[in-house]
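With one protein chain held back, the other chains of the complex are shown just where they sit.
== chain A ==
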Amino acid sequence: METLGFLIDGFGVALAPENLMFALLGAFLGTLIGALPGLGPANGVAILIPLAFTLGLRADTSLIMLTSVYAGAMYGGRISSILLNIPGDEPAMMTCLDGYPMAQKGKAAEALAISAIASFIGSLIATIGLILLAPILADFALTFGPAEYFALFLLAFATLGGITGKNPVKTVIAACLGLMIATVGIDNTGVQRYTFGVLELYEGVDFIIVIVGLFAISELLTFIEERAGKGHKTIKVNGLKLSFKDIVAILPTSLRGSVLGFIAGVLPGAGASLGSFISYTLEKKILGDKGQFGTGDPRGVAAPEAGNNGASSGALVPMLTLGVPGSGTTAVLLALLISQNITPGPLMFTQHADIVWGVIAALLIGNFLLLVLNIPLVGLFVRLLSVPPMFLLPIVTMVAFVGIYSISNTTFDLYFMVAFGFAGYILRKLEIPLVPVILGLLLGPEMEKNLRHAMDISDGDWTILWSSGLAIGLWAFAILGLVLPYIIGPILRKRMQIKTGATGD
């Protein structure tokens, strides 16, 4: 019941006119970013963070706006999957399987509408799951000591390279690089570390610069290399003919997909790719011969969309309660929280209850906004898809420049950002995942702090790090998280490739 009271207060925050306006703006921009091929939610949120910052938005407002961007991008991803057969990001891959065939059969509008409805159901159910699960998890997390936190951070690194990351050793390397960048600056005993006397480095490396460089600038470079943008032929969107019966027909599928997606999202690192994959696969198994999966079955559109949106809301659970993000995009959202001087984690539920519940309420409202926005405005988003990326990406890059420049008004940061962009490109080529780098940078200071506390408590006895049952459990999961991708990863990727191989780009 307590939760309900908080939620009502949360609605008070979310329905404030300013917050509502930014939620709408975020949802719109998010859908746009998601719809454009090549730009995923992590990119979108990364580029808009500096803007939220320079606009001097309050913590709750900027978090609400960026969560709406996140939700919107998950919605938008399906548009290019269905119309162009190009998934905007990995989780949207499964939507191509039945979405594109439906569009080819002249049912593009129906496919778009069904995916919007399934996305809505997925997000809605996962948000309800978040409301129920988050406070429990936050209470539980309050029992964590510094040793448990240290192990928890390790768990986050271990799983974030995740099932889709290929080589666990490269995940470890990426995390180390991030943590090393985090040690730059004056540490809390007053010693200068790795500053080389450069004044700009005394306060450490600003993670917003690193994030924008690694994501946005390296995206531009990768695009130049791949030259994916030779113009796409968009399928024409017909008039919408969707009956109430059609919606009812996809309901059971959407519900199952939502729950599966939510579970996949809560598990750290598994994320939206796994969510959409297992919902699609399970649905195919359940319906068997009754479905026509792969040839344009509406349920084949509904299942992965419900799964991937369920997972994206689910990924907020560990981010909000433990301060450990469950996906790349939530890692970027975490950066925003830290930059607003809010330490994410269980204490946030007591210290910043208004912000947490405001965001959760905004997520609920955002879903309704997105549903309303998506059905009538789909034509507008479709038209924007016809803008060739060769115009779009330079403009996006410029927006990243402006955002960073207006934070500090120095060009030093811009050179730094370009350098990180180049580094990001090299890392991508070497298949070293970028998300653990960001995570290392974000969690580094907290990790070191917890290590210090743990050592102070134990008087220098390192075994304290694995002395409690909980800590051992976390270590075990972390090791499992590093080893499992070796076993499951190749199988999962192969299956996804076989399934999408015939249609993939």
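Convention: contacts are C-beta pairs under 8 Å (C-beta built on N, C-alpha and C of every residue); 3 or more make two chains touch, one makes a residue touch a chain; residues count from 1.
Please note the rule applied: contacts and distances are computed from a predicted model.
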item: Listed names "ArsR family transcriptional regulator", "Tricarboxylic transport membrane protein", "Chemotaxis protein CheW" or "Proteasome subunit alpha", matching UniProt entry of the absent chain; value: "Tricarboxylic transport membrane protein"
item: Selected residue (touches chain absent from view) among A:23, A:71, A:156 or A:221; value: A:221
item: Sole residue of A:18, A:139, A:203 or A:456 that reaches the chain not shown, by the stated touch rule; value: A:456
item: Chain not shown, touching residues in chain A; value: 54-55, 166-167, 169-170, 172-173, 176-177, 179-180, 183, 187, 189-191, 193-194, 217, 220-221, 223-225, 227, 229-230, 388-391, 393-395, 397-399, 401-402, 405-406, 411, 414-415, 418, 421-422, 425, 429-431, 447-448, 451-452, 455-456, 459-460
